[in-house]
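Note that one protein chain is taken out, while the other chains of the complex remain in position.
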Amino acid sequence: MSTENQAVIHVHRDDVGARMGMWLFLLSEFLLFGGLFLMYSVYRYNHQHDFHVAAEGMNVFLGTANTLILLTSSLTMALAIAAMQKGNKILSLTLQIITFLFGVAFLVNKFFEWRAEFRAGNYPGSPILTAKPSGQILYYGLYYTMVGLHGVHVIVGMTIIAFMIRFTIKGIINKDNYVKLENAGLYWHLVDIIWIFLFPLFYLIT
Amino acid sequence: MSNSSIALDGNGKLPSYLIDQGKHKGILAWLLSTDHKRIAILYMIGVLSFFAVGVSLGFLIRLELLTPEGTIVSAQAYNELFTLHGVIMIFIVVIPAIPGIFGNFFLPIMIGAKDVAFPRLNLLSWYLYIIGGTMILLSMVLPGGAADTGWTFYIPYSVRTGTNMVFTLSAVFILGFSSILTGMNFLTTIHRMRAPGMGWFKMPLFAWSLYATGWIQLLATPIVGITLLLVIIERVFGVGLFDPTLGGDPMLFQHMFWMYSHPAVYIIIVPAMGVISEIIPVFAHRTIFGYKFIAYSSIAIAVFGSMVWAHHMFAVGLSNNAEFIFSLLTFLVAIPSAIKVFNWTATLYKGSIELEAPMLYALAFIFLFSIGGLTGIIQGALNVDIYLTDTYFIVGHIHYVIFGGTGMALFAALHYWLPKMFGRMYNKKVAKVAFWHIFVGFNILYFPFLIMGWLGMPRRSYHYLPRFQIYHVIATVGSWVLVAGLLIMFINLLRSLRYGKIITENNIWGGESLEWKVQTPPIAENFEEIPVVTAAPYEYKENDEPVLEKEEIV
Partner (left out) sequence: MEENKTLTKHSPGYGIYILVWLALVTLTALTAAVAGISFGKFSIVVALIIAMVKSYLVLSEFMHLKFEMKAFRVFVVVAILFFLLLIVLLFQNYSYY
């Protein structure tokens, strides 16, 4: 009874659908970190004082610098999409490359930060850390896992952007078809949002 | 009335999806296909093979328990056996089974789409699934031995044990990723690809159930993902988050594990309920009773199901407040499930019931799932559960719900849809013989679980008191009957693929949803042209004679 009067619709592609899929995936990512945030809240609740003490040792300057780097990279990413929408391929490409470089800068900062912590003996299982009260061990445990997992996401995000740069050069991403770039942007912004929360939770609770 | 262009000529059919049409031929045309129907078949091969492995392990567990002391395996091997059995059955069989096989095959057809929203991701999901599954199998043979923690991976033992934990946990993580991608794919498909006229409330209930399931997969799976990842990190780096000696909280692990794993039982059962909602009206020849109630109750289950996880932890020393709240919520979550059972029963009432194999399994589902659900309510009562937890009562409950529920629904779906998928009919008599073996064997096997659990037989125990032996012996005999039934069933189905009677009509059972209007077996993109939907999914004239379509074909 239903297939009789058939309307012929030509749907070659569905950008809204593509973005919807990406959003749904990002929500899943959000809950992946959500599990860690749950854990953070419980341990912090049980060890308020230790968390304050441990956070004293954080390098707030590097943390703030990284926050600014990621925020700015979010801006360049958004601009890259706007440029593509306007058909300005060269500008878009430049902005994508800048975004990628901000990612590199973020990781370099992180490297120095972690190296300093390791040199100070604050790495998992070190005698210095193990001797500290359990709340501080948990703080560092959370710090390394949450920031580390975030770092992995930065690397994934950069890989995606690298592909986008390639696609843009090849013209696969163009003025009339840029949903890939939009989705890459969405991913990158999510990475930014997570850092927006990690920053105060680890650096600003002294 | 029906799909004139396709169906008029039963012999001059269009080439079905089973015939290679792409640039690849042979096995590659399957392994690289992005056609949702071929991926469904791939899932079917995967799920049923792992099911065979899981059943064999269960069979061995039962043999071992014939006597109170060691019978055929060592204590360590026994621990690995029940862990593998649980991991395989839960993460590799029942979670992906119905969405992976029948969701993939029929969701797009039912809502009038040519494929799912992301066909290539769909194939990726399958590969992740196979990789995860294979890793579990490998964990058995690699040095170190399979995980021996039980499928719940509780710390601190899962951090300490010397078995291949990292490997097993990574496998489950990958399986979770596969499940998330499937959920995301189905959600987008349902939102974006419904045919013109296919409003939300014109969707078959199976589609609704997959929608609710998709949300649970999407939001709950990452929580267990991160939890298991943390166990891996704990084992490899010793960060302390899950190590009590460094301040980690073992109870927090249990919370996070069950935050997923309780909702996971709904990932397991809701699609099964969707299958039953399809089958009951077809074989009762009646419109489903309370369509909207059933649709909404799927959503309600998804919501309430997220709020009851700590009922698995009543004996670990929760706060009074938490015990009270989680016990109360557990009672509430039974309501939406009960609504469905009532609606199915109401649909049967005054229907002209046709006891074909799919219907038998569907009725078995209602019966067994009700027992499972009622035992669940018993456990939900806080003070009773303190006594019952970690006894065989739980194991009985698990099997009535999961095997009696999703297992039966899977078998029902196989008998209902397999002829559509392959265009051949199985031997209906043999199917019924198999059914009765399975049904009787099932109860002989699992009902003693409930009794001996009630009497205090502990779960996951290698030795037991001699006074429980009689129940174990009965159960083991039951497992032989059940396995015999399973063998008959699968041989019958497999044989049918080759020798079964060829089916030419589109509508095999007289169903009203779209999959019965397309060719048997369906063509590559399902529809020659996207249909325009005008009717609701279950428009049977009340208590009708066999539906019109059948007469037309005759």
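Lettered A and B in written order, each chain numbered from 1.
In this section, contacts are C-beta pairs under 8 Å (C-beta built on N, C-alpha and C of every residue); 3 or more make two chains touch, one makes a residue touch a chain.
Keep in mind that this is a model prediction, so the values were computed, not measured.
The shown chains contacted by the absent chain are A, B, with contact judged over the whole complex. Only one of A:67, A:122 or A:145 touches the absent chain when the whole complex is considered: A:67. In the complete complex, the hidden chain is touched by one of A:156, A:172 or A:186, namely A:186. The hidden chain makes contact, of the residues B:36, B:255, B:437 or B:517, with B:255.
Listed for subunit A, the residues touching the missing chain in the whole complex are 11-17, 19-20, 23-24, 27, 30-31, 34, 37-38, 41-42, 45-46, 60, 64, 67-68, 71-72, 74-75, 77-79, 82-83, 85-86, 176, 179, 182, 185-186, 189, 192-193, 196-197, 199-201, 203-206. Seen from subunit B, the chain kept out of the figure touches residues 191, 194, 215, 219, 223, 251, 255, 259, 306-307, 309-310, 318-322, 325-326.
Quick note on the criterion: only the chains that are shown with their structure count from here on.
Computed from the mean C-alpha positions, the centre of subunit A lies at a distance of 35 Å from the centre of subunit B. For subunit A in complex with subunit B, the touching residues are 1-9, 14, 16-17, 20-21, 24-25, 27-29, 31-36, 38-39, 42-43, 46-47, 124-125, 130, 133-135, 137-138, 140-142, 144-145. The residues of subunit B lying in touch with subunit A in their complex are 1-4, 117-118, 121, 180-181, 183-185, 187-188, 191-193, 196-197, 218-223, 225-227, 230, 233, 237-241, 246-249, 252, 256, 259, 514, 517, 527, 529-535.
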